[in-house]
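Only a single protein chain was left out; the remaining protein chains are all shown in position.
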Amino acid sequence: MRKLMMGNHALSYGAKLSRVQVIAAYPITPQTQVVELLSEMCANGELDAKFVKVESEHSALAASIGASAAGTRAFTATSSQGLALMHEMIHWAVGARTPVVLGNINRAMAPPWSIWTEQNDSLSQRDTGIMQVYCESNQEVQDTVIQSYKVAEKVLLPCMLVLDAFYLSHTYEPVDIPEQKLVDKYLPKFNPPYKLDPDDVHAFGGLTDAKWYYELRYKIESAIERARGEWRKADDEFGEIFGRKYGLVEDYKCEDADIMLVTSGTITGTARVTVDMLRDEGKKIGILKIRVFRPFPTDEVRDILGGAKKVACIDRNISFGQSGVFFEEIKSALYNSSHRPQIWGYIAGLGGRDVTPDTIREIVKRTEESDKPQELIWIGLKK
Amino acid sequence: MRKLMMGNHALSYGAKLSRVQVIAAYPITPQTQVVELLSEMCANGELDAKFVKVESEHSALAASIGASAAGTRAFTATSSQGLALMHEMIHWAVGARTPVVLGNINRAMAPPWSIWTEQNDSLSQRDTGIMQVYCESNQEVQDTVIQSYKVAEKVLLPCMLVLDAFYLSHTYEPVDIPEQKLVDKYLPKFNPPYKLDPDDVHAFGGLTDAKWYYELRYKIESAIERARGEWRKADDEFGEIFGRKYGLVEDYKCEDADIMLVTSGTITGTARVTVDMLRDEGKKIGILKIRVFRPFPTDEVRDILGGAKKVACIDRNISFGQSGVFFEEIKSALYNSSHRPQIWGYIAGLGGRDVTPDTIREIVKRTEESDKPQELIWIGLKK
Amino acid sequence: MIEVRLHGRGGQGSVVASKMLASALLKEGKWAQSFPEFGVERRGQPVTAFLRIDTKPIGAHYKIYKPDHVVILDPTLLGQVNVTDGLKKEGWIIVNSERAPDEIDIKGDFKIATVDATGIAIKYGIGSKAAPIVNTAIIGALVKTTGCVGIKSVLQTIREESPSKPEENAMAAKEAYEKTRTT
Amino acid sequence: MIEVRLHGRGGQGSVVASKMLASALLKEGKWAQSFPEFGVERRGQPVTAFLRIDTKPIGAHYKIYKPDHVVILDPTLLGQVNVTDGLKKEGWIIVNSERAPDEIDIKGDFKIATVDATGIAIKYGIGSKAAPIVNTAIIGALVKTTGCVGIKSVLQTIREESPSKPEENAMAAKEAYEKTRTT
Amino acid sequence: MRLTIPEEEIMQPGHLACQGCGATLAMRYVLKGLGRKTILSIPACCCTVIDGPFPYSAYGVPIWHTAFETAASAAAGIKAGLEVLGDSETTVLAWAGDGGTFDIGIQALSGAAERGDEILYVCYDNEAYMNTGIQRSSATPLGAWTTTTPVGHPKDRPKKDMIAIMAAHRISYCATASVGYPEDLIKKVKKAKESKGTKFIHILAPCPTGWKARPDDTVKLARLAVETKVFPLYEVENGEVWRITKKSKGTPVIEYLKLQRRFKHLKEEDIKQMQNNVEEEYEKLLKKCENA
Amino acid sequence: MRLTIPEEEIMQPGHLACQGCGATLAMRYVLKGLGRKTILSIPACCCTVIDGPFPYSAYGVPIWHTAFETAASAAAGIKAGLEVLGDSETTVLAWAGDGGTFDIGIQALSGAAERGDEILYVCYDNEAYMNTGIQRSSATPLGAWTTTTPVGHPKDRPKKDMIAIMAAHRISYCATASVGYPEDLIKKVKKAKESKGTKFIHILAPCPTGWKARPDDTVKLARLAVETKVFPLYEVENGEVWRITKKSKGTPVIEYLKLQRRFKHLKEEDIKQMQNNVEEEYEKLLKKCENA
Amino acid sequence: MPKAKKIVWKGVDDMPEMAVSLSSMRVNKTASWRNLKPVIDYDKCKPCGICWKFCPEPAILLKEDGSPVIDYDYCKGCGICAEECPRNAITMHREER
Partner (left out) sequence: MPKAKKIVWKGVDDMPEMAVSLSSMRVNKTASWRNLKPVIDYDKCKPCGICWKFCPEPAILLKEDGSPVIDYDYCKGCGICAEECPRNAITMHREER
C-alpha cells in the first residue's frame, strides 16, 4: 500500500511492521509525531506493544535496554538534546549487547537553541559503538527500521537510524507499506542467547577487571565488523522480498566521474538532482552516498573513491578543532589504500541552513577550480 | 615546594592555584579524592570558593556553566559514566562559550562495570568542541589546570584535562607546587565579555534559526583554531615563569627515528623508557606524544610524523566499527600532507590491561616486521 | 515540477491543505512532496506550507524559493506578509476573499483568483463562526485554477482524510471549485 | 631502580606505608612513585601496594611484576596469598611476625627478615588492641634491611604525615628498625 | 484608580506567545513581583520560544537559557557565582514548565532543595508538554486528552502532587498560584523572595492551544480552576504550616471542563467522579491546613 | 526451634562485602522475602561490587547491572518486557543505595511512581556514597562526618525525608525497615509484593566501613537506630495511612552515636540538639499515624 | 526599557561571539497575528485597569488618568480584555483587509 506520510510516521510504521514489543520514548521536536503515532497505535490496539511514557530520554533508553534484556524487541526515538542525554545509555546498550533500535531526528545542538537539522547530535555518538544508518527518504526510513532489527539482533548491537529534521521528519512523501506477513517472514522473532529469566540465573554486566574486559571489547568490535556483512545480506534479502535495496553506500554515476561528492542524508537527493543538471552541462560528477556509517564501510569507500581524481566531501556537521566528520573518516579510510584521490572538505547546512542545488554547484565549482585540497571550507558563510 | 601527591591531588592543587571560585562536582571512582580534597580546602578556608555538592554529574556541569555565565571561574571533575552523563552539558558549555575546566579521569565505560583506565570516555566527547589535553604525569596535571584556564578564558571554550585512572589518579609522585603569586601573575582574573548581570540585560542562547546559527558555529570553530596558537603561547609563557613546558605534542627522539610511536597519557612514560632501552640495542625509535588533542595539533603532527618511514599508533581506546581514535585522527591529519608515512594501528590497554615495556616492544617488533600497514591490531589479546 | 506555497495562520490548517493535495496527487499516480515551514508554529502567527508536484519521484529536499503558485488562506495576511516573494511569472495567486480578483491589491506579473472560502466554510459549518477552517475550500480553488490535480481525487481525499465532517469539507471544496473567480 | 611490594589487608594502611616511604625518599633528593593495587579495597580483604625508588625522575607507569623486596604487614596472609610471586633473587621478604626469620615457612632464593610490628604497635597504642595499625612499624624494618632510605628522613616523615599520634608512630618505626631480625 | 499590581512592565510585548497565553501572564506577574534585580534560568519550554529569537529578547531581565533538565542546577550555579562575587541582592529565578519540573527537572530541583540553594523556583503549569505540541506530562490531569493520551485512552494517572513533594522536602516556602489571581500571585512571589533557601511556586497557567480552549477564556479558566477546587490556592511554610489563601467557591467542575475541548470526550459519570475526587482532595487539603 | 525468617538462602557466600556489611544482610532478607522469582535491577553502589566480578555472581537471582541513575527506569523496562511476554509472576526489584535513590536516581523513581510501573523499589540506606569511599549523600544525617563533609564542617543539612516524598507520590505502599529487625523487614517485603504499582521500602543498613564502626556492631546499630527513634519503623499505604510497626523505646541517641566514629566530633550540645530533633520528628510521625 | 532597534548584520564579523541578545522583541510588531481587533468604547469605560492587568502581551497602556489605550502594534487580538472588562467596554471586530 502506498501512503503519504511524514518521516516521523515512516519511522513509526517501520517500528510497527517490525512488531516492536516495548517502546520507551520521550517527546522532543522534531520527533514528536513518532511518540504521538505510536501512542495512538498502542492505545487503539493496532500495535501490540507496551509504551513506557518515561520522564526523560535517559530513562527512555534505560527502559528500552531493560526491555531488550528481558527478551523483547524494544524501540525508542529522539533527537539532539535527547540523544545527548542518552549518551551514557548508548554506551550501555552497546556494552550490554542489547539490540535496541533508536530513531534519531538530526537536529542541531544547543545553545543557542535550534530545532533545525544538523548531524552533530548523531555523529557525536560515533565512538559509542552503536550502529548508525543515515536515510535520505521516508521510504528508506521505514525500510531501514526493519533492516536494522534484522542486523542488530544478529550481531547483538543497538542501531541508530538517522533522518534529517523537517527535510524528512515533517515532509510528506509517498511510502510503500509492505504487507505484514512479508515482514514477518523477513524478520524472525527476537531470541537472544541470554535473557533475564528467574529460571536461568545470570548476572549481566558485573564488574570486570583487566583480566577479561579487553576481550569483551574485542567481541564488540568483532560483532560490529561482522555487521558489515550482515548489512549486505540483510539488504540483499530485503531487496529480494520487497524489491527495494539501498546498500551500505550508494554509488551514483561515479564510474566515470572526475569529481565525486560524498554525501549523507537528504543532501544526497538534492545533490543527485544537481548532478543530473551538471551532467547535462557536460560535467562528469558522481556521488558516493554514505548510508551505513557505523560500521564504517571502508571497503566500499575505498572501492568507489579509489577511482576518483577529486573528492568533495559535504559535511552537515563539524568536529570542532578537527574538521567535518565524514571528511575525517573517509580520509582515514583511504589513507592506507592503494589509490588516494585528493579530498576537499566542505561544511554546509549547519543549523538548518538550506542546502540547495546552488550550494552543490558552488562546491563542485570550487573543487574544480582548486588544485590543492582544503580541509575546512565553509560554504555559504555570511561574511 | 615539592610534594608527593596523587594525580587527583595534583588536579585539586591546580584548581586551587587557579583560584577557582565555584566548584560543582559529584564523586566517582577514581576521581573521588578530587571532591574530597577540594571539599576539605573549601571547608577549612584554604580555598575561597563555593562548592556546590550536586546530586549528579549532569547537574555538576550545568551548575559549573551557570557559575561561569555569572562571571566566575568554575571547575568540575569526573570520570567515565559521569562524563558520559555530562555529554549534553559538554555541548552546552561549548555552545554557551563558558570556559569551565573539567578534569576527567580516564576510566573504561560500562557495561560491564570497570573502574580501570581507558580513553573511550573522553574520546567519545571529541565531537563536542571541548578542548582536550592528555597528561602523563602528576606534575603535568597540576600545571595543565593552570594553563587550561589561561587558554579557555582567552578563546571562551571549555577545556577537559585528562589523566589515566590509577596510573596517575592514585599514584603518588613528586610535584612542584609553584608560588601562588607567580600563578596570579600568569593567570589574570576571569573577565568575560558578557555575563549575567541585571544591570546589563542580555538573554544567552535564545532560539536561533537558520539565519545565524551557522555563523555562530563558525565562531566556535574559529575560536578553537585560535586556541592552537593560544596553547603555544600559554605554554611558552608558563615555561618562562615556572621553568616547565609541555608543547601541544612532544617529540621524543623522533629526529632520526625509523619508527615513530604515537602515544598519549601514561603510556608515553612507559614508551620513553622502552625507547631508551631499544636505542641502547641500536634501534632507532622515536615517540610523538599527543598532549593537546582538541584542537587537533595537525601542523605538529604533519611536521614530525612527516619525517617518519613507519608510524605505530597506540590507542588505549577504540571507536567500534572504525579503529583507534588517535590512529584515525593522525591518518586524517596526514592525508593531505606532502609526506605520508605508513601507519599501523594498535589497540592496547583497554579496561586497564597493563601496558608494559614488553607491550611496547611487541608493537615495535610487529611494525618492524610488517611491510603493509594493518589497521586494527589487538595487542595482548588472550586468544 | 510544479511548486506551490500556501500562506495561512497557525492553527488554520495550511499544512493539512498541502498534505491533502499531495494525497490526491498520489491517487492519480503522480508524485508529490508536502512540507510545512520549518519552525515554530503559534496560533495566530503567519505561517506557510509547501507542495511539490511531479510526474516522477521527487528526491530533492530543499526549500521552495520560486513557487509556481501561491495560495492565501487568510486575507488579512495580504498586507502583512510578502506573499508574492519569488512567485514565478504567470503563476497563480489564489486568495480567500469575498472580493473579485481585480479588487485584490497586489501588483505584478501573475494571475489572481479569489474565492470566498470563509463564507463557504461557515456555510458548511466547518470550524466555528469566529474561526472557520478554510483549508478544504481553498483547495477547490487551487484545483480549479491550476488544474494540477483532478477535482475527483481531491474530493475523495478530503472525504478520507478530514478529521471531522468529511462530507461537509468535500462539499466546501466542490463549491469553492465552482465559485472561484479568476481575472 | 628498586621496586617494593607491600601486602596487607583492606584498612591496614599498606598504601600509607608505601606513600610515607616515598615521601622520605623525596626528602633525600631521590625520586619515588607509590601506588596501590588498582581496584576495590574492602576491609579485611588482602590488598597490595607498590613502591618504585630511583635516583632520577620516574616516567614509566606500569605495574610491578618483579619486586626487589616484599613487605608483609599481616602474618595471617602468608598461607593465603602468594607473597613471593615474582620476587627477585636475593630480594628481602620482610614479615610482621613474632617468629625468627628461619621459623617463617617460605622457601626460595631470597632473604627473610621479621619484626614483631604488631607487638610494637600495641606497645605504642597505635590503633586498637584488636586491630593495631602496623604500617609505621613495618617501615622501620624495611629501612633496616634494605637501606633504601635513611631512618632519619623516615622518622621525620612519619612525624609530619601521621594522621594521629605522630610521635608514637615514629617511635614504633624506630623500635622496629632496631629489633628487626634477619637470616 | 488604584492599581492592585505593580505598574512597571518588565516583560515587553512583541514576544512569541500564542494569542491568550497564560504562561506569558505568569511571567509578567512574577517579574512585577520580583523587580529588575532578577536573573532567569529557563530550560526548554514554551517560554524559551516566547522570549524571542537571537538576537532579541522580551523578558527584560538577564536570561540563561539552559538544558531541559537543568533549571534548578543552572540556577544554583548562577547563584553560587553571584555569592562569590558578593551579590546577595539579585534573585535567581528558575522558571520552568510542568514538564521541566514534574518530570525531567525534578531531580535537579530536589537536589537544590536538599542543599538549600538560595533560588526561587517557579513552575508555570499548563499541564502538558506544550512547546513540543501537547504531550502528557505528570502534571496532566486525569482524564485529559493529549497527543500521547489519545481520546479513547486519555490520561489514566492522577496529576502528580508537586507541592506535597516539595513540602516533603521541607523547604521554607511553597505555594500554588493562578494567573486568574494576580494579586495573590504577586504577594506569594514577594513572600518567597523574602524566604530563605529554595522556594517553590506552582502557577496554573492555562494554555488555549493545548487545552483546546478559546484564547479569551484564559483568565476565566484560571479563575474557574480555583473556584471549582480543581486547583486550590494555598501556601506551605517549612513543609508544615499549610494555609489556604483563597477559599474556593465550590463552582461545579463541569463549568471548568466545558470550556476545554481536551475534556470533551468525558462522559457524565467521568465528570461526576472528577467532582468527587476534587471534593475529596479539597477536604484533605483543609485537614492539612488545620495546623495553620 | 522455629525459624522466624525463611530458611532458604538465595544469596550465596563468597561475595565481596566488607566484614559485617549491613547492605548484604538487607539483600539476604529481601531475597528471602521475595523468593527466586525475582529479577534485580542494580545501579552502581556497593551491591554492584559485592555480587562479585564477571563471570561470577552471588545473589542467586538474575541481575541487571545498570547505570547509577537508572534503577527504576531499567526495572520499568524489564517489567514492561515481562508483561509483554506474559510473565506476571516475577517481581522486578530495583535495588539501590541511598545515593542512587535520594540523589541521582530520584527522577527515574519519581517517574516510575507516577506511571505506576509495577516494580518494587528497595533503597538500602547506609547514609553516604560508600562504594566510592564515603561521600555525603542527601541521606547522610545532620552532623555526620563524611569525606566531603569533613570534621569542622560536618553535614549541615538534615537527611532528606524520602518516605514523605514517596508518600506524596501516593504509591500504594512504602515502608521503612532495618536489618536489626529481619522479621519486620520480611513482612513488609511480602506486603509490598502483594501491593499494586510502584512500591518503596527504605532499609537502614549500617556500614561499619563508612560509619567508622566495629563490624560486629552492625546489627546492634541497626537496632539502636530504631530504639533511639533515629530511624523509626513504619509503613504508609496510598500515601495516607501511616502506621508505626515497631514502637521505639526511647533509648538516648548517644547510645547510637557513640558506636560510630563518624559522629565522634559532636559536642554535648550537638547531641542534645540531635536528641531534641529526634523527639520532635517522632512526635510528628505519631501525629501522621493518628489516622491509621 | 531596553532599546528596540532592529539588529542588522552583514555577516559573521558583525556578530557577538556568542548568542547574546542585543535588543528587545519590541522590534517584532505582532499586529500581524491579529485577526480580531479589540476596540474600547470610552463611553462605557470607567477606568478600572482590569483589561490592562490581564493583557498577556502586554499591549494595553494606561494613560495618566488611568484610562486604557490599546497598542495595536502588539495586540494579538486574543480577546481577554474584552472578556474580562467588567463594563463590556471592549468589543472584538474582525480585522479588515
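Each chain gets a letter, A, B, C, D, E, F and G, in the order it is written, and its residues are counted from 1.
Note that in this section a residue touches a chain if its C-beta (ideal position, glycine included) is under 8 Å from a C-beta of that chain, and two chains touch if they have at least 3 such contacts.
Everything numeric in this text was worked out from a predicted model, so none of it was measured.
Looking at the complete complex, one finds that the omitted chain is in touch with A, B, D, F. The hidden chain makes contact, of the residues A:V35, A:L83 or A:A96, with A:A96. Of the listed positions A:S114, A:S148 or A:T208, the one in contact with the omitted chain in the full complex is A:T208.
For subunit D, the list of residues touching the undisplayed chain reads 9, 42, 44-46, 74-81, 130. On the side of subunit A, touch with the chain left out of the figure occurs at residues 95-97, 156, 193-194, 201-206, 208, 212, 215-216, 218-219, 223.
Against the chain not displayed here, subunit B makes contact via residues 111-112, 381-383.
Quick note on the criterion: only the chains that are shown with their structure count from here on.
Greatest centre-to-centre distance from subunit F is found for C, with centres as Cα means. Separating the centre of subunit C from that of subunit E, both taken as means of CA atoms, is a distance of 39 Å. The residues of subunit E that reach two or more other chains are 16-17, 19, 48-49, 51-52, 54-57, 60, 63, 65, 67, 69, 103-104, 106-107, 110-111, 114-115, 138, 208, 215, listed in rising order. Shared contact sites, meaning residues of subunit A that touch two or more other chains, fall at 53, 55-56, 58, 81, 85, 88, 92, 110-113, 115-116, 204-210, 352, 354, 381-382.
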